[in-house]
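Following this message is one structure expressed as structure tokens.
Of the protein chains in this complex, one is absent; all others appear in place.
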Amino acid sequence: MQRRLVIAILVACAVLPIAFQALGQRQVYWLFVISEFYVFAIVAISLDLLMGRSGQISLGQSGFVALGAYTAAILNQRFNVDLPLGMLAGAATAAVASLVLGFPATRLRGHYLGIVTLGFGIAIDQIALKWDALTGGDQGIHLHRPALFGVDAGTPVRMYYVALVALVVAVLLVRGLTQTRIGRAFAAIKDSEVAAAAMGVPVARTKVLAFIVSAFLAGAAGGIYAFLAGFVAPEDFGIESSLLFFAMVVIGGMGSIPGAIGGAVVVDAVKNAAATVSGLSLALLGGMIVLVVLFFPGGLKGLLRTRRIRRERRPAPKGVVRQDA
Amino acid sequence: MLEARGVTVRFGGLVAVNALDLDVPDRGIFALVGPNGAGKTTLINALSRVCPVAGGTVRLGDVDVLSLPPHAAVSAGIARSFQRAELFPSLTVLENLLVGLHSTMQTGLSGALMTPASRTEEQAARARAERVLRDLDLWEVRNAAPADMPYGHQKLLDVARALVSEPALLLLDEPFAGLTEAEAPRLLACIRAAGERCAVLMIEHHFELLEGIAQRMTVMDFGQKVSEGTPASMRTDPEVIRCYLGTGRHRTAAASAC
Partner (left out) sequence: MTQFLLQIALAGLAQGSLFALTALGLVMIYNASSVVNFAHGAMGMAATYVAYVLIARFEVPFALAFAAALVAAFVLGAVVQAVFLARLRNAPLLSQVVVTLGLFMLLEGLMGIAFGYNPRPMRESIAIAPVILGDLVLRPQDVLQLALLLILGVALAAFFAATKVGLGMRAITENTYAARLMGIPVGRLLAIAWGTGVALSAVAAVLAAPTTSVTPNMMDTIVVYGFVAAIVGGFGSMAGALVGGLILGVVVNLIDAFLAPELAMSIVFGLLLLVLYVRPDGLFGRAQVQKV
């Protein structure tokens, strides 16, 4: 994507709270919605790394988010652990869980993994609800006011910047990974396991690694979410939210970071706009997924790219000599 | 030096490769010929650890090849191309080549952090891949998607991806199939050059072409070695004539499926 566009978007995101300040009243609510969106976008990127980049389906991504969020919340509530450490602990917990889950799962053919991850998502939800001594059951857990290296971060504006910085860091990390050896190995096992193995890529180990990295990122996002919302409860992490993350990746165009973020924008917008009629957002997103797979295999990202190519390739109108180029 | 003894591959009841012995010296170009279903591709698959072997031993230098997991064949010095170019469509041409260097590199997850060590290694790998691309005249299209290239270029890239790791043994499965008149000489020169540095074992049907480059031909039929010798001596070999002219026997496609 063009560098200038990226910088423009970043600057806009950075000055947004100042703009809101000028508008007054509802700013706290909207700042929270957008901060929450940044966290969701991290999850979308994590799932895109697993599904879009390495071709392994996960229908339980919110299970990893939940593990990260609960770990951070429990550590914060009991031991007063702060944001950075809580986030890392959440990420580590999710990564360990993915190892337990991913190891047998990667020995499986094709799309068993989708089913196993679906079960994982359901199980985490059930356990969070049942094990109330640890998780507070359906009452959830309230966190202390977040701080960052001793500095209070509990205001909406400060948490907004925490979420924004986290998203930027996640983008840079995933971008770095996809442009180096391991990221290429992820893509290779997606495209052809046989050829990947023939090129020296250990297929099973690489699949597990993709799983771990994805879970780590999703867990980190969960940790941040816990501090952002100040409260975690099982209903935030049901199977529905796994489906939303799944929709973000597919609609945005698999295997692309800007695609995942764009998909997150679309899905978040549809979810919020269609919340009044039950079933509407589910039907809209499902319909969009079907349309994308059938007609726009590149998703949003592919759509933009084909249009750009078409524009570039369009011949000059008759009788007009092109001056540019 | 590759030494294969009694290599046997079975698919259910079908014996695709039957107790085959094969020696390949350290340098030079060697050809596997034979009719469809003779077990040539299966032999390549067995040597590159893609398909499971029922019996026999294969040694490359001191390494017991058949004891290696599939992905370790490259580190042991065995690289291969595929009959129908098995490229990675979601990576660029250059990145496809870089996957060929996977086992020569170390960078792990630290690649995400852009550590100095990982950067140095990445740059060295890119330089190496770029040299191969220039040799094969694929430099111009290094950032293209493989699927956007003509089939001949895809075949070239498939060979290049095997070549880039500088293997001791290069296995090529019909590298010239599907190439145009214009593309063939480039690949030919490239294979010739490879034969100076390492052993090339290639499946090829084109007799005139082999006469020019191959030191030795091994003729296979029904999973067995039926004849072996220089291309010139093969011309008059009754087994070769029989196999190439064909005697109208029916064969199952299953043997070439693996």
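Here the chain labels run A and B in written order, and each chain numbers its own residues starting at 1.
To be clear about the criterion, a contact is a pair of C-beta atoms (placed from the backbone, for glycine too) under 8 Å apart; a residue touches a chain by one contact, two chains touch by 3 or more.
The model shown is predicted, which means the values in this text are computed figures rather than measured ones.
Peer 1: Quick one: which of A:P17, A:G55, A:G140 or A:G183 touches the chain that's been left out?
Peer 2: The single option touching the absent chain is A:G55.
Peer 1: Of the residues A:F20, A:F64 or A:F120, I need the one that contacts the missing chain.
Peer 2: Checking each option in A:F20, A:F64 or A:F120, the one touching the absent chain turns out to be A:F120.
Peer 1: Could you tell me which of A:A247, A:A264 or A:L300 touches the chain that is not displayed?
Peer 2: In the full complex, the listed residue that touches the missing chain is A:A247.
Peer 1: Write the list of chain A residues that the hidden chain touches.
Peer 2: Considering the whole complex, chain A reaches the absent chain at 51, 55, 57, 59, 100-101, 103-105, 107-112, 114-116, 118-120, 122-123, 126-127, 129-130, 193-194, 243, 246-247, 250, 254, 277-290, 292-294, 297.
The rule is short, and it goes like this: only the chains that are shown with their structure count from here on.
Peer 1: I'd like the Å distance between the centres of chain A and chain B, where a centre is the mean of that chain's Cα atoms.
Peer 2: About 40 Å, centre to centre.
Peer 1: Given the complex with chain B, which residues does chain A contribute to the contact?
Peer 2: 173-174, 176-177, 179-185, 187-188, 190-192, 194-203, 209, 213, 255
Peer 1: Once bound in the complex, which stretches of chain B touch chain A?
Peer 2: On the chain B side, the touching residues are 48-50, 69-75, 79-80, 82, 86-91, 95, 98-100, 102-103, 105, 107-109, 111-114, 118, 122, 125, 161, 165.
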